[in-house]
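Note that one protein chain is taken out, while the other chains of the complex remain in position.
Lettered A, B and C in written order, each chain numbered from 1.
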Amino acid sequence: MKMKSVIIGVMGGGSAGAEDLENARELGRGIAKQGWILLNGGRNSGIMDASAQGAFEEGGMTVGILPDDHADRVSDYIRIPVLTGMGSARNAINVLSAHIIVACPGGCGTVSEIALALKSRCPVILFRFDAGNIFDSYAQHGLLFREESVDAVLERIRKTVSVV
Amino acid sequence: MKMKSVIIGVMGGGSAGAEDLENARELGRGIAKQGWILLNGGRNSGIMDASAQGAFEEGGMTVGILPDDHADRVSDYIRIPVLTGMGSARNAINVLSAHIIVACPGGCGTVSEIALALKSRCPVILFRFDAGNIFDSYAQHGLLFREESVDAVLERIRKTVSVV
Amino acid sequence: MKMKSVIIGVMGGGSAGAEDLENARELGRGIAKQGWILLNGGRNSGIMDASAQGAFEEGGMTVGILPDDHADRVSDYIRIPVLTGMGSARNAINVLSAHIIVACPGGCGTVSEIALALKSRCPVILFRFDAGNIFDSYAQHGLLFREESVDAVLERIRKTVSVV
Partner (left out) sequence: MKMKSVIIGVMGGGSAGAEDLENARELGRGIAKQGWILLNGGRNSGIMDASAQGAFEEGGMTVGILPDDHADRVSDYIRIPVLTGMGSARNAINVLSAHIIVACPGGCGTVSEIALALKSRCPVILFRFDAGNIFDSYAQHGLLFREESVDAVLERIRKTVSVV
């Protein structure tokens, strides 16, 4: 695969607690500082908005893959909104387009993205997100990681994407 | 919602053990005997093929929502193959189109369908499928059930779909 | 390709004149009498509703591939509504799933379906629909036909599908 652009998918809930939002913002800043592209679901709420804000404010590129067919709910921090008009079917696009997925705390949408990513053998980092034990077999195959800090997530991305 | 047709989504792995396949076949027969429509992923393997076979041999209607853009891998027991050409994005169609989902043992594809179903508030029955504890909160809201026999699954469908 | 089920896609406008609606109804009846499956966009308006009505009243099988993620606008004459939640992206599913497309008078949605069908080499019959000269080269390759009566359309389907 050509690696001119490294695309990091950041997934997580449409609503989230203050600490998770701050972590997402810091993660977005870290992604931008590396020159990587941040890709997420693009809406103006929760982890999507916070991670985009961090990357945007650091001057980074932010791409949003929206479920909607209109721009009413696009985050102000998304430079390139891709309007799919496909609802949750767009989750499949998120995981195909990213070189690695960081899953922040979220609900069923986020779980579906973890599952679709692993199915298509895209590596996933669980960042302070407890996904139970359902995906444990993937950890043994080097596709699923758990990290507790932004620095550890960034280090894991560096190691993983370079060998993909 | 109009309820002229009751559509039961049966999800599960593209490969499965002998007991799970026999359960899927029996479930398909039970669905057909009720006059319900069986909808699944449509391929000629695993739970998809087995559940379609059971329903088909009982004279029931079987609809397959295929990931492929061609008919090479359609189950012989699918009367109406819908070719989406969309890969795993078609999982979103499965859960939107069914009135209830029965999740037989499977992998990440099945987990993504459970997650997408619950997100869109479609009830899910876990039929001998251990999905860990990740979806437990939905059990408390009457959207997630666990059953251990075909009879119990059919009874749960009857109760749940009539009140949806 | 397995040909257990023959699926006829009937496309056309969400609104239409009285004569076009009557033609669509008659076409639906003819399709059902042949034992073929009618597949269309599934909504309760225009050519979709009329063609489904004709087939339904004759006891035929009718499948609707809906753009919506809910059942509010499903035609009463659709036995199997497939809810895609994908808007016009579902047009691609219509043409992949049908063995042949009959294009009744319609607007840009119908034109997009003719174009997508021909691109994937699915035969198209223009039934009293003037699509200009833009698709003429396909007529020379045996993929595009023009017919003026329901009987001629049915005869053309018989000839074309048997050799596909």
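The definition used in the following text is that a contact is a pair of C-beta atoms (placed from the backbone, for glycine too) under 8 Å apart; a residue touches a chain by one contact, two chains touch by 3 or more.
This one's a predicted model, so the numbers in the text were calculated from it and none came from an experiment.
Hidden chain, full complex: it touches shown chains A, B, C.
Although one chain is not drawn, the whole complex shows that of A:Gln34, A:Ser97 or A:Thr160 it is A:Ser97 that touches it. By the touch rule set out above, subunit A reaches the unshown chain at residues 1-2, 4-5, 7, 37, 61, 63, 65, 69-71, 74, 76, 79-86, 92-93, 96-97, 120. Where subunit C meets the chain that is not shown, the touching residues are 86-93, 107-109, 111-112, 115-116, 118-120, 131-135.
Where subunit B meets the missing chain, the touching residues are 69, 84-89.
Simple rule for what comes next: only the chains that are shown with their structure count from here on.
Between subunit A and subunit B the CA-based rotation angle works out to 180°, given as a multiple of 5. Most remote from subunit C, judged by the distance between CA-atom centroids, is A. Comparing the residue numbers each copy contributes, subunit B and subunit C share more than half of them at their mutual interface. Chain nearest the geometric middle of the protein is B, using mean C-alpha positions.
Centre to centre, using the average C-alpha position, subunit B and subunit C are separated by 28 Å.
Counting only residues that touch two or more partner chains, subunit C has 69, 84-86.
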